[in-house]
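For this view, one protein chain was removed and the others were kept in their places.
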Amino acid sequence: MATTTLHQTIKPIEVGILGGTGMVGQHFIRFLDGHPWFRLTWLGASDRSAGKKLRDAVPWRLDGEMPASAARITVSESRPAGAPRLVFSAMDASVATAIERSFAEAGHIVVSNSRNHRMEPDVPLIVPEINPGHLSLIHSQRETRGWSGMIVTNPNCSTVVLAMALAPLMQFGIVRVIAATLQAVSGAGYPGVASMDILANVVPFISGEEEKMQQETQKILGAVLNGEASPLPARVSAHCHRVAVADGHTVSASVELSSKPSHEEVRRALAAYQGVPQQRNLPSAPPQPVVCMSEPDRPQPRRDASRGNGMSVFVGRLRECPVLDWKFVACGHNTIRGAAGAAVLNAELMLSEGFLD
Amino acid sequence: MATTTLHQTIKPIEVGILGGTGMVGQHFIRFLDGHPWFRLTWLGASDRSAGKKLRDAVPWRLDGEMPASAARITVSESRPAGAPRLVFSAMDASVATAIERSFAEAGHIVVSNSRNHRMEPDVPLIVPEINPGHLSLIHSQRETRGWSGMIVTNPNCSTVVLAMALAPLMQFGIVRVIAATLQAVSGAGYPGVASMDILANVVPFISGEEEKMQQETQKILGAVLNGEASPLPARVSAHCHRVAVADGHTVSASVELSSKPSHEEVRRALAAYQGVPQQRNLPSAPPQPVVCMSEPDRPQPRRDASRGNGMSVFVGRLRECPVLDWKFVACGHNTIRGAAGAAVLNAELMLSEGFLD
Amino acid sequence: MATTTLHQTIKPIEVGILGGTGMVGQHFIRFLDGHPWFRLTWLGASDRSAGKKLRDAVPWRLDGEMPASAARITVSESRPAGAPRLVFSAMDASVATAIERSFAEAGHIVVSNSRNHRMEPDVPLIVPEINPGHLSLIHSQRETRGWSGMIVTNPNCSTVVLAMALAPLMQFGIVRVIAATLQAVSGAGYPGVASMDILANVVPFISGEEEKMQQETQKILGAVLNGEASPLPARVSAHCHRVAVADGHTVSASVELSSKPSHEEVRRALAAYQGVPQQRNLPSAPPQPVVCMSEPDRPQPRRDASRGNGMSVFVGRLRECPVLDWKFVACGHNTIRGAAGAAVLNAELMLSEGFLD
Partner (left out) sequence: MATTTLHQTIKPIEVGILGGTGMVGQHFIRFLDGHPWFRLTWLGASDRSAGKKLRDAVPWRLDGEMPASAARITVSESRPAGAPRLVFSAMDASVATAIERSFAEAGHIVVSNSRNHRMEPDVPLIVPEINPGHLSLIHSQRETRGWSGMIVTNPNCSTVVLAMALAPLMQFGIVRVIAATLQAVSGAGYPGVASMDILANVVPFISGEEEKMQQETQKILGAVLNGEASPLPARVSAHCHRVAVADGHTVSASVELSSKPSHEEVRRALAAYQGVPQQRNLPSAPPQPVVCMSEPDRPQPRRDASRGNGMSVFVGRLRECPVLDWKFVACGHNTIRGAAGAAVLNAELMLSEGFLD
């Protein structure tokens, strides 16, 4: 496939968003606004909003204004009939399982940010720089389930930040990882975290988050064996905290590496990291997926997470760990790299692989 | 010694504060206000403030009002002549070394919150619940240095929180610890952290803090051998972060324990923890040095750190760690348990041991 | 009445709280804990909580722990049968009207923090320092409505701060007032303000708040004529803003005064202000209802609102206004002076007036 000419030759593909009126849906709407390959034409939501123009259905909760082209879309019910073939899912976990399956069954390509199917062994959990090859799980998924469509997922917002910082270290053999997160409130949706809980405070608990970080990281960094995801046997432990930050998750990690690389080897591996999205110049791919910072007190969520298009992960403070081998701080944008942007980059990868033909 | 009657029999001892006009000095002034054993009569500061009444020398930066009795004290120069025998040191590290030594040489008992002497092998680094026996280092200190006085120190604010949560686990054999902190801005003094650095942000770096947490924890939990502190050979790794919290440091830790205790054994050890300050009913001793919380999202700095007299450490979320053995969250008040209260409790311990006779 | 001996002679009166499981209810529970006159024995709530012990019915949302004596109370349905004669109402406005009336009809003394009855001409809207005489409205209230009980209300949280700062200026003839508020999130209950709305942000709107401040201030500072409240004819304009503060409402006001007092006359009137609660030494009365501050940058909500028992209003920055006559900044604790403490002080006033006999 002539990937270098992708940008010129593609004519816009119509896409939809399941859960298009929610907070995550709004992040998708904003991220897709002006996208060179995808044109948003369909929004699925609950019966309550169906039939209304988006601008009349919900208030816009993000900065700036609701994109005009989306504002005019009449919200549909969350049923496959009439929806475009490619739909992003921004649905709440409480309803996503059945609806996503009904779309896949009806032939739709569901690129989902919801957690419901992530850990199923025949569902790809993709970070395009790290494990594009896991898309091959789609074949067994379709076969087993008898679907003409498919479900592809991206990880939880804090997992992406950790996984992107660990991926370049895979060459050294990851044995054990302990990570502590300081997570932004935008990750909890709207209304999400009550201000009384977080003002001048820390909440050292996010329901289900530690388990997701631990299991999803192992799956992303793992292999595909016999048509099933085979998790990396490294042990991962997460401590998750909510802090008074609007956007951007910070993850501090200690990691044990079997080949005992030097500081310079680790630093170079992080800085040189490139993947398929960069090689194919996918529209949402950051030029540098991992940006190494040398300032002593960076990265920081308010100053760094949004840089560029919000799709890079910033890593700094690489230093020796007295317990494991190396420790560092990573930071990324939770609603872009950790949600809407992640799913859109997945769809771009799938298009570049021919899955959308 | 009839410790049970200490409260009745003691007549107030005059005390002073070195660095009494700074931010830490103000925390000492507030903590000593109304103290049953100690009466503040002397404040030492730089030449600039000397000769002025405290109320004219500096603005009061803490909540509420400057205690009236302290406001009337005329600030002295930081010289031993005229100072009471017992002085607390709240001096900045840039000047503390020479001044603290000159006071000890002149026969004063210096109970210091400054970091300067903490790691010297003949200087006790005390948390009264944990290592009251380390006071025996004073003998070699006086002999070696030829001092008629002495210097006793308390740990760094984040170290106390970690050490108090680890001390009850010493019986299980601490092998390795990885800790991540989320620290309040009050720990940085005044003006301290610029608001542009911390509003809706995280700063993943505090100069020298990780080294202090690692080394001080080992010294506090260690032994005294041949008149010298002998650090615990456990390995400790710290990740320190500043967050938008006013008061209260949160520490999330994973710990490996050689005797592999059960969840219930660890929980019971934490909840049952008691030390000399509790046995002797020292005035600033919290009834429970470690308070175990069972709510899924506690402890939290704004809601818990100030409870009681701010001298307890709150521990929650005890759960298995996939990498080491157990993980938990600890939280304590950084300017009370982590600074002024820590030093005053040290002095109470010393008095109860007869060091102030 | 021998008010000076009130403290000695009273035996505890049993009281209840309507809406006792909500956020405002919890503020009442905390404020009543250890009260010398009132003993909390009854909590009314929705059917969902009824029959459970308080500790099993709801999580404690305030700092520290749920008071043990309240934790043991079995929650009742919100019906008069079995409730003590004196009940505080912390009910949500959506349900307060009918329930409060049913209690008053059944002979209960309802001391309400809810807004529902505040503006009715025969319902006293009381700030005990300002308009204790408005309690006389109870007579027409009972007569008109045929109630054996009564309803007495306290103002909205931001209104109290403004009214307390204006009351001492009544002697100069208040003509016009323009006030801007910077209000804490605790005023909005729980979950209340979404953290995404207020982190590093200002929300320049609080539903219904400006109207309440304008009308309630006029009623409190007004007279009673022919058994009806007669609002002060001064014009009042409010600009209300929510800010990222946990506790404490700040109000900046410009005021036109007909007698054109000097700066010193205004300052003295504020500082010397005293009312019936101070004269009678009511348990929740602050020694100084209005505390004048001379520091150039005070009062401040985090540093001042909680001082003493949280029942004073702090006023500073008194200076000439180029448009009206004088301007100043006032600050008070919104959940204490502006809610639970306000209602309890109302009940103390009523007891001292014999209304509870």
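Letters are used for the chains, namely A, B and C, taken in the order the chains are written, and counting of residues starts over at 1 for each.
By definition in this document, contacts are C-beta pairs under 8 Å (C-beta built on N, C-alpha and C of every residue); 3 or more make two chains touch, one makes a residue touch a chain.
The model shown is predicted, which means the values in this text are computed figures rather than measured ones.
Within the full complex, the residue among A:G64, A:G146, A:P233 or A:G354 touching the omitted chain is A:G64.
Screening A:L199, A:A269, A:A285 or A:A330 for touch with the missing chain picks out A:L199. The residue touching the chain not shown here, chosen from C:R39, C:R85, C:R101 or C:H239, is C:H239. In the complete complex, the hidden chain is touched by one of C:T21, C:T250, C:S284 or C:N346, namely C:T250. In the full complex, the hidden chain is touched by chain C at residues 176-178, 180, 182, 197, 199-205, 207, 214, 235-237, 239, 241, 243-246, 250, 252, 254, 296-303, 316-317, 321-324, 327, 329, 331. On the side of chain B, the interface with the absent chain consists of residues 61, 185-186, 190-200, 244-246, using the contact rule stated above. Chain A meets the missing chain through residues 59, 62-65, 199-200, 246, 295, 302-304, 306-307.
Throughout what follows, only the chains that are shown with their structure count from here on.
The best fit of Cα atoms from chain B onto chain C calls for a rotation angle of 180°, in steps of 5. At the far end from chain C, in terms of centres built from Cα atoms, lies A. Averaging the CA coordinates per chain and comparing them to the mean over all protein CA atoms picks out B as nearest. Which two chains touch most often is answered by the contact tally, and the pair is A-B.
Measuring from the averaged C-alpha position of chain B to that of chain C gives a distance of 40 Å.
The distance from the centre of chain A to the centre of chain B, each centre being the mean of the chain's C-alpha atoms, comes to 43 Å.
Residue positions of chain C touching 2 or more other chains, listed in rising order: 199-200, 246.
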